[in-house]
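Our next item is chain A:
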Amino acid sequence: MRRFLAVLAGLLTGAAAWEGYKAVGNPDGTVLFGVRVLPRADDLSMPHLWTIAERLGAPELTGGRPVWRVVVDACLFTLGITTAGFVAGALIGLALAVAMQRFRVVERGLLPYVIISQTVPLVALAPLIAGWGGVLMPPWATVAVIAAYLAFFPVAVGMLRGLQSPSAAGVELMRSYAAGWWRTLVTLRLPAALPYLFPALRLAGAAAVVGAVVGEISTGTRGGIGRLLIEYAREATSDPAKVYTAMLGAALLGLLVAGAVSLLELPLMRHRRHVEVATL
Partner candidate 1 sequence: MRRVVPPVVVGVLALVLWELTVTLGRVAPFILPAPSAIGAQILEQRGNIVDAALASGANALTGLIGGTLLAILAALAASRFRLLGEVSVPFAAVLNALPIIALAPILNNMFESTSSVPRRLVTGIVVFFPVFLNLLRGLREVDPVHQELMRTYAAGGWTFARKVRLPGALPHLFTGLRQASSLAVIAAVVAEYFGGLQDGLGARITSAAAFTAYPRAWAFVAGACLLGLSFYLVTLLLERLAMPWRTRLIS
Partner candidate 2 sequence: MTAVAISGVTKVFNPGRPDEVLALSDVDLTVADGEFVSLIGPSGCGKSTLLRLIADLIAPTTGTVTVAGTTAAQARRDQAYGIAFQQAGLFEWRTVRRNVELPLELRGAGRAERRAKAEEMLELVGLSEFAGHYPGQLSGGMQQRVAIARALAVQPPLLLMDEPFGALDEMTRERLQAELLAVCAATGTSTVFVTHSISEAVFLSDRVVVMSARPGRITAAIDVKLPSRDEAGRQAPAYFDKITEVRKALRG
C-alpha cells in the first residue's frame, strides 16, 4: 500500500513537472553555448498529458482501431517474446550455475567470461542475430534469443552466489549424514539459494524486456511494442502524442514483467531473509 502511494506520488510529481515546464519553458527550448540544454516546450515536442490520453482513445489511422488497443496488443506480443526469452535464459542460467557449483574447473573457466559479458554491450549484437530469422528460426524467435541472453547472466551469477552461500557447517552436516551431491543440492543448496535467486530474476526480467524491445527494433520484427515505438516516432512531426502512447506501452510491459516475477517470489519468500545481490 505504501509502495503504491509512493509510486502514485512520484507519478503526480512527474506530471506536475511536465505540465509546469510546458507552462513556463521556452517553446523553442533553451540553448546555451550552442547546445540545447532544456527541451522545446511546444506541443509538438511535449504534448499535453491530456492530449496523450485523448490520443490513446482515438483511432490509430482514420477509421482504424483505437490506439490503446494497438498498444496493448503490441505489449502482449512482446510479453510473449519476453516470457519465452526469460524462461529460456533463466533455465540456462540455472543449469550453468549448478554446473559451476559442481565443478570448480567450470567455474574458473567460465565465471570470468560471465562477469565480463555483463560489462560489455552484448545487446549490440542484436542486429546481427537478425540474420538468423527465417533461416535458423522464425523471426520472433531471434528476438527471444536476444532477450534470453540478456536474462541469463544475472541468473547465472546470482544463483551461483546462492548455491555457494550455505555455511561450511551446513555442508559438513550434510556430509555427516552421508548425503551425496544431489541430496545436498536439493535439501541444502537450492533452498539456501532462493533469497539470491529472486533479486537475480528481477534483474533478468528487466533485462529481458530491454532485450526484447531492442531486439524488435534491430531485427525489424513487426507486431511488438519496440517496433511500434519506432513507427510512431517517425510520425512524431504530424502526430506528436502517438509516440508517447507507445512509450507508455513499453512502461506497461516493464511493469507486467516485474509484477509477474514478484508474484513468483511471494509464496516462496515468506519468512525468509532478503539479501542484496550485486551481480557485478
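Candidate entries met the following condition: all candidates are chains of the complex that A comes from, given by their letters.
Heads up, the rule we're going with is that a residue touches a chain if its C-beta (ideal position, glycine included) is under 8 Å from a C-beta of that chain, and two chains touch if they have at least 3 such contacts; residues count from 1.
All values reported here derive from a predicted model rather than from experimental measurement.
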Candidate from this complex that touches chain A, chosen among 1 or 2: 1
Chain A residues within the candidate 1 interface of the complex: 2-3, 6-7, 9-11, 29, 35-37, 39-40, 44-46, 105, 108-110, 112-113, 115-116, 118-128, 130-132, 135-136, 202, 205-206, 209-210, 213-214, 217-218, 226, 229-230, 232-233, 236, 240, 243-244, 246-247, 250-251, 253-255, 257-258, 276, 278-280
